[in-house]
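All protein chains but one are shown in place.
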Amino acid sequence: MTVANDISLPDRVQSANKTSTFPAKSVLLGFLTSAIVVFCVFPFLLVLAISFGRKVDGAAWVWDFTLENYQRFFVGVLWPQEVTFLYLQQLYYSFYFAVIASLLAVVTALPFTLALTRLSRRAQAIWLVFILSSLSLSEVFIVMGWDILLSNNSGLPKLFKETGLTAWLKEVGWFQTLRDWGLANPRNVKFKTSDFATILTMSYLVWPYAVILLYPALSRLDPSLGEAARTMGASRWTVTRTVTLPSIRLPLMGTTLLLFVFLLGTYVSITVFAAPNKHTTAVAIYANIRGANLNAPFGATQAIILLISASVCLYLGHLLNRRAEGR
Amino acid sequence: MRTFGTIYMGLASLVLAMPIVVVCGAALNSGRSMFFPPVDPTFVRFGEFFVSEPVWTAALWNSVIVAVGASILAVAMAWPIAYLLWSTGTKLSKTLAGLGSLPFAVPPIVFGVGLGFFWAFTGGLGEIWAGVISHAILLMALPLVTISIGLQSIDRAHLDAAATMGATEQVAFRTVVLPQTIPYTISGLFFVLVLSFNEFIVIFFVSASSYATVTLQIFNSLRNGYTPTMAVAAITFLTVSVLVFSAVARWGDLPRLMGADQSRK
Partner (left out) sequence: MHGLELKGVSKSFGNTRAVEPTDLKFAKGELTALLGPSGCGKTTLLRMIAGLEDPSVGSILLEGQNITALPAHKRKFGMVFQNFALFPHYSVRENVAYSLTIGGVDKRTALDEANNLLETVQLGGFGDRRIGELSGGQRQRVAIARALAQEPEVFLLDEPMSALDAKLREEMQVELRLLQQKLGITTIVVTHDQREAMTMADQIVVMSNGRVEQIAKPQVIYHQPANAFVADFIGKANFFDGVCKDGGVLVGENFLQTASNFRTESPVRIAIRPERAFIDFDPGANRVAAKVMFVRDLGPMREYHLQSDIGPIIVEHAAGETNPELRNGDATTVRLPPDALQVFPRYEAA
C-alpha cells in the first residue's frame, strides 16, 4: 500500500496542476527561468566570451576571437622566442595553498564534529550558533584578527619575546630551524609573510564550513555499529580505523573538495600573508580587472582557467564518489 | 574518549575564538593604532563607527541596504523555485534549482568577475541596486535549501486532509503549506542577511569603488593600517551574526536545518 501511495503522489499533483493551469503560473515560470538564465548563467558566458577578447592600448579592450590570452597564460606572450611559466606558477600556488589548507581544515574539524554530534540536541544548537557566527564572519575581519596576532610588533611574536620563549628557543638551537623555515628574523620569530601564516588563515577561514559540511554525515552515523565492533574486541582506535572512517569516507572527500574549490578564489588572505612571489591566480585576476594592469580579457582568461580547474576537480570528485558507491 | 572530545572541542574553540577576541579587544584602544591588549581602553570608537564618522556611517548604511534587499529578493526568488521543485519535481524545476545554486558553488571571484562585466554592459556597475541583485543571486542557494527542507517536512497527508475538508489548492497552500514553512523561510532570509553583510569579493567587483559597504571600507583602509574603528565594525557584525543565528536556533530547528538525523534527540 505504501508503494502505491508513493507512486501515486507525483501523478496526482501533476494531474491537479494540469486541471488548474492558469496563465499567472506560466508567466511566473517564464519570468523565473529568464531571470535565472540572465543572472546565473549569462555572467559566466560573458567571462568566457571576453577571455577571447583583445586588449588595446589606452586601458580598454575590444571583442575578438583570439587565443593569445590562453597562449600567454600557458607559455607567455613572447612564445616561441621566450617561454615563461609565471601564470602557471600562480595557478600552482592557488592549488598549493588550497590543497594544504583544505586538508588541514578537514583533518582538524573531523574530531571536533564527531564530539559535537555526541552532545545533547540543545548543546549542539548552541555550538552551531558559535560555528555559524564564525563561519559568516567576513574574510576581511578574520585576516585582520590574524594579522594583529601574527604581526611583528604585537601579538604572538611579542608574546614570544616577553615570555622569554624566543631566548629559550635560541638557547636550545631550534631558533635556527625556524629561521631556515623562514619563520624568524635574526632578532625574533616572524610569521609575516610566510606560507605558515597563509595556510593557517585560509584553514581558519574554511574550518567552520568543514564542521557544517561534515555535521550531517556524522550525526547520521549509527553508534551501534561502533558498539558492535567493540563487543567483538576492537579497541577505540581500531573502531575508528575500521568502522567510523570507512563509513564517512565519501563525505570526507566531498567536503575536502568543496573547501578546496572555495579556497581557490581566496584573495584577501593571500595578499596580506603570502610572499609576493607566491601570489595566486586570484590575485592576478584582481590586478588585471580592477588593479594596476587593466587587462580585462586576460583577467577573464585567468578566471575561466580557474573555473575549469575547479570544475575538473569537482567532476573528478563526483566520479570517485560514483565509483565508490557502485562498489 | 569523552574527555578527549571535550578537551579537543575546548582547544578548537579557543583557536577559533582567538582572532575574534583580539579584534574585539583592539576596539577598545583609545589611540589611532591597534594594540592588543588595548592601551587606555575607551568606548569612543563605537561612537565614531555608528554616529560621527561619515565614511563609516555611510558604509554601514550601504551594508544594511544591500543585506536587507538581497535577503528579501533571494527569498522571493527561491520560494517559487523550491515550491515548484517540491510540488511537481519536473525537469525544468530541477534545472532551475541547479542553475540557481551555481553561483554559490564556484569560486566567488569568478562570479564576481562575471557580474562585474555583466553590470558594465547593462549600466548597473557601481549602482547599489546592482549590488542588491548580485548578492541575492549569489546567496539564493541558501533559502532554496532551507525552504526545500521545510517543504519536505510537510506531511503530504496534511494536504490530503485539507482537501477532504474542502480546501482548494490555493486554500491548502495558505492554511497548511505557508504556516508550516515560515520558520524555514525566515532561517533562509537570515542566512542571506548575515552572509551578504560579510561578503567581500563579489560586492568588490560590482561596486566599482563608487560606493563602499563596511567590508569594502575595511579592505580599502587596510593599506593605511588598522584603526580601532575597524574593530568596532567587526564586533558589530559578529553581534549581528550571533543574534541572528540564536534567533534561528530559538525559533527554528537549527540541527535539522544543518542536516542532523531526526530520529535521535
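Letters A and B mark the chains in the order given here, with residues in each chain numbered from 1 onward.
Here is the rule we go by: a residue touches a chain if its C-beta (ideal position, glycine included) is under 8 Å from a C-beta of that chain, and two chains touch if they have at least 3 such contacts.
Note that the structure is a prediction, hence the values are computed from the model and not measured.
**Student:** Looking at B:A17, B:V44, B:L102 or B:A163, which residue reaches the missing chain?
**Tutor:** Within the whole complex, the residue contacting the unshown chain is B:A163.
**Student:** Considering the complete complex, identify which of B:S13, B:T90 or B:T175 is in touch with the unshown chain.
**Tutor:** From the options B:S13, B:T90 or B:T175, the contact with the absent chain belongs to B:T175.
**Student:** Which residue numbers on chain B touch the omitted chain?
**Tutor:** With respect to the unshown chain, the touching residues of chain B are 155, 157-158, 160-168, 171, 175-176, 179-180.
Note that in this section only the chains that are shown with their structure count from here on.
**Student:** Rounded to the nearest whole Å, what is the centre-to-centre distance of chain A and chain B, using the mean of the C-alpha atoms as each centre?
**Tutor:** Averaging C-alpha atoms per chain gives centres 18 Å apart.
**Student:** Contact residues on chain A for chain B in the complex?
**Tutor:** 9-10, 13-14, 16-17, 20, 28-29, 32-33, 35-37, 39-44, 46-47, 50, 108-109, 111-112, 114-118, 121, 124-130, 132-134, 136-142, 144-149, 154-155, 204, 207-208, 212, 215-216, 219-220, 236, 261-262, 264-265, 267-268, 272, 282, 285-286, 289-290, 296, 299-300, 303-304, 306-307, 310-311, 314
**Student:** Taking the complex as given, what residues does chain B use to touch chain A?
**Tutor:** Those in contact with chain A are residues 1-2, 5-6, 8-9, 12-13, 15-20, 22-23, 26, 34-36, 77, 80-81, 84, 87-89, 92, 96, 99-100, 102-103, 105-111, 113-118, 121, 133, 137, 156, 169, 194-195, 197-201, 204-205, 208, 215, 218-219, 222, 226, 230-231, 233-234, 237-238, 241-242, 245-246, 248-249, 254-255, 258-261, 264-265.
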